[in-house]
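The structure's right below; bear with me while I get my questions together.
Only one protein chain is missing; all other protein chains are in place.
So, subunit A:
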Amino acid sequence: MFADFIPLFVIIAIALGLALTLLAAASWIGPKRPNKIKRTPYESGMDPIGSARERYSVKFYLVAMIFIVFDVEVVFMYPWAVSFHDFIDAGLVATVGVMTVVGLFVGILTLGLVYDIKKGGLEFD
């Protein structure tokens, strides 16, 4: 039984070994000439202003909820759309069935969206 898993462990060993080797090589071989600009945190080209540890408005979480609604929707809609032809080929029962299932799924997600909007998820002040 363990023999079946040996390739898996080999991959894990290679991945770990490669990552550690590269890190070690970089720290041995790489030149180190630090200066002030190199030491500043990377902020996509901007000069860093103040601490990054600020409090975010709780509104962002409601926006994140809306994102989840659409995100999850697409994750499940994509395989459905790809395999839809198979269901059409399989006949009317399968076509109606798969439409009902996906319709229910989207419907339930829409309820989540309605809840979020009604609770003020899109109102900014």
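Things to note:
We adopt the following convention: contacts are C-beta pairs under 8 Å (C-beta built on N, C-alpha and C of every residue); 3 or more make two chains touch, one makes a residue touch a chain; residues count from 1.
In the analysis below, contacts and distances are computed from a predicted model.
Per the UniProt record, the chain missing from the shown structure is "NADH-quinone oxidoreductase subunit N", taken from the list "Peptide ABC transporter permease", "Diguanylate cyclase", "4Fe-4S dicluster domain-containing protein" or "NADH-quinone oxidoreductase subunit N". Across the entire complex, the residue among A:10, A:81 or A:114 in touch with the chain not shown is A:114.
Residues of subunit A that touch the chain left out of view are 1-2, 5, 86-87, 90-94, 96-98, 108, 111-112, 114-115, 118-119.
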